[in-house]
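With one protein chain held back, the other chains of the complex are shown just where they sit.
Think of it as A and B in the order they're written, each chain with its own count starting at 1.
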Amino acid sequence: MSGPLLSVRDLRTHFLTRAGVVKAVEGVSFALDRGEILGLVGESGSGKSVTGFSLIGLVDPPGHIVGGSIRFDGQELVGLPVQELRRLRGRRIAMVFQDPAATLNPVLTIGTQMTLAVRAHDGVSERAARDLAARTLTRVGIPEAAARLDAYPHEFSGGMRQRVAIATALLHGPDLIIADEPTTALDVSIQAQILAEMRALAKESGTALIWISHDLATVSSLADRVLVMYAGRIVESGPVGAVLRAPLHPYTRGLLDSLPAMAAPGQRLNQIPGSTPSLLSLPPGCPFAPRCPRATEICRTDPPRVEPPGRLALCHHPLEAA
Amino acid sequence: MLGYVIQRLLQAALVMLAMSALVFVGVYAIGNPIDVLISPDATQDIRAAAIRYYGLDLPLWQQYLAFLGRLLQGDLGRSFVLNMPVLDLVMSRLPATLELALASVLIGAFIGIPLGIYAGYRPNSPLSRGIMAVSVLGFSVPTFWVGLILILTFAVNLGWLPAGNRGPTVEVLGVGWSFLTWEGLQYLALPALNLSLFKLAMMIRLARAGTREVMLSDTVKFARAAGLSELTILRRHVLRLISIPLVTVFGLEFGSTLAFAVVTETIFSWPGVGKLIIDSITSLDRPVMVGYLVLVAFLFVTINLIVDLSYALLDPRLRRGGRTA
Partner (left out) sequence: MTAFWNEYRENWVAVIALAVVVVVVSAALLAPWIAPQDPYDLANLDLMDARRPPGFVGSNGYVHWLGTDAQGRDLFSAILYGLRISLQMGVAAGAVALAIGTTLGILAAQAGGKIEQAIMRVVDLQLSFPAILLALVLVAVLGQGKVPLVIALVTAQYAYFARTAYGAATAERQKDYVEAARATPLPGRRVVFRHILPNCLPPLIVVGTVQVANAIALEATLSFLGLGLPPTEPSLGMLIANGFQYMMSGRTWISVYPGIALIILIVAINVVGDQLRDQFNPRLRR
C-alpha cells in the first residue's frame, strides 16, 4: 500500500467551556509514514497532547474535534462510529501515557489488565491471552514475566510499570503507537533506557511512533522528524537534524536556547520571555508575537500563512537557514 | 497481617470499654430508676429494700464495675419491667432485626450500585437525573414518612401486602426466619423496602461520585486506548476501583441500619430489638436500654473491624504493612 500511514489535515479540536471556546488544536496538518518516528514538541498547553488524543478519538469532554480530517491507512477517523474506533484502539493504534502509576489499575493484577486488553480484540482463551501477555512483557525486558503477571502495579518500580504499559500497547502489534510524555514521570537514568528500548522496538517491528514531549532534547535523540507546536498550531516542522541545527521559527530557537545542553558552561540559560498565551484570548496576529524578539507590526495584525511543505515555519520573519 | 489484626482487635476492645462506660453513665447517672420500679405510694421500707435489691445504693463506679463484671460473663442484668434476663430478651428479638437489616442493605446495594454507576457514567442523561432525584428523595424524606406512604399505598389502597407484623417464620437452627416462605417474604417486603430507601440513596450517591471520578482517570483512558469495550471497563475496572469506599459504607451502614430499624419496626410492628428499645425507653427499663446499647455498640465495633480487615482484601496496596487506623 502506498501513501502515508497517517495523514492529518487541518485538524481542529475545541473545548467548549463556560469561559468560552478554547481552541486547543487549530488547523494542525502533518503526515506520518510507516515505521517513522515523529516527535511532537511544545510547552504544556500547546495542544500537543490534545492532538495525540484526537487521533484515537479520546479527547475528554467538553472537547470535540470540530473540523479537519484524520486518515489512517486510507480510512477516515473523524466521524467514525465509536464502535469502529474502538476496534482500532489498541489493535492498530496504541497509546502510552505519561504516568504509569495513574494508568495502571492499582487493584487489578497486571496479568488481568493485559488479558483484558488482549481479549478486547481477540476471542482467544484466557490461557492464550496470558501467554501472549507474558511473551510481550519479556520483549520489553521484564524478567520472569510469567510469574510477575500475578503481581499488582504497586509491586513494580516506576520504570517497570511503564514497561508494562508499553507491553500493553505492543500486545496486538499496532501500526502506530502514540506516546504521550511516557518518560516524564521517570528517573533520568531510566528515561534514557526506555527511550533506547522504544526506538529499538519500533524499528524492529516497523511500528510508527508519535512521541509527544515538552523536551526537545529527548525528542532529538529519538525521532526522525519533529513538529513544534505553539498555541494549538504547528509552528515548525522538518527532519530532526535540520530543525535542531538551524531552526526557522523564533519559538524553536527560543526552545533550543533554553536547553541546558545547548548552553556553554557558565552561560546564562535563555528563557523565552513571557508565558504561553491564554487560548481564550489569542492576539489577532501571530500568537507568538508578544514574546517574539523579531516581531514587527505585521506580526501583531496578520496571522502568518503556511508555507509550502518540506521545511515549514509558520512565521512572517523566519530565521535564515544556515 | 497478623500483627495488624491483633492491633485492630485491641483497639476494638478499648472502644468497647469506653462505650460501655459512656452508656452506663449516660443511662444510670441521670434520673432515678427506682421511681419507675415501684409504686410512688410504697412505704420507705419497700423502697429501701428495692434499692438494695437492685444495687442502686452503691456508688456509681461500683455499680459500673459490677456491671462490667457481669457483662464479661454475658450477663446484661434483668429487665426491671419484664423480669427476665436482658440477654435472652434481646437475643430473642435480634434475629428479626438482623433479617430486616440484612434484607434492606442487600436491596440497597444490589439496586443502588448499578443505578449509581449508570448515573456516574452518563451524568447528564435524563435517566441519570431521574435516578439522582430518587436519591435526593431517599436521603431527605424521613424513614417514618416513607413507611406510612408504603402502608397507605400497598397495604391499605392496593391490598397487595400486609401492613405489619412478621407473619409466619420457619425455624432453622432454633431461630425463626421469614425469608424462607413466600408468605414470610410478603411480610418482610414492605419493612425491608422502607428501611432500604436510605441505603439505596446512599449507594447511588457513592457509586455515582466514585464512577464520575474514576471515569476521568487515566486508568479508564488507558483501558479505552487499549480498545476495551465500555461495558468491560465498567464491570472490570470501575467496579473494582469504586468498591473500596462502597464496602466501607456498606459495613458502616449495616450498623446504622440496625439503629434505624427502630423507626421501621415501630411503624410495621416488626418484633425486633428496635421495638424493644422504644418500649424500654417509654417504661424507663434501664437494664434493657443499657443492654441494647452495649449490644449495638458491640455489633458496631465488630462490623468496623470486619470492614477494616476486608479493606486489606480489596486493596492489594494495603495487604503488606499496616494501615494507620
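The rule we apply is simple: contacts are C-beta pairs under 8 Å (C-beta built on N, C-alpha and C of every residue); 3 or more make two chains touch, one makes a residue touch a chain.
Owing to the predicted nature of the structure, the values given are computational and were not obtained by experimental measurement.
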Which residue of B:141, B:185, B:244 or B:309 touches the chain not shown here: B:141
Contact with the hidden chain (one of A:62, A:79, A:241 or A:293): A:62
Those residues of chain B which, in the complete complex, touch the missing chain: 15, 18, 23, 26-27, 30-31, 136-137, 139-145, 148-149, 151-152, 156, 163, 252, 255-256, 259-260, 262-263, 266, 277-278, 281-282, 284, 289, 293, 296-297, 300, 304
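Simple rule for what comes next: only the chains that are shown with their structure count from here on.
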Whole-Å gap separating chain A and chain B, where each centre is the average of the chain's CA atoms: 52
Chain B residues touching chain A - in the complex, by the definition given at the top: 216-219, 221-229, 232, 236-237, 240-241, 243-244, 314-317
Interface residues, chain A side, partner chain B - complex: 56, 58, 60, 86-91, 94-95, 97-99, 102-108, 112-113, 116-117, 120-121, 152, 154, 165, 168-169, 171
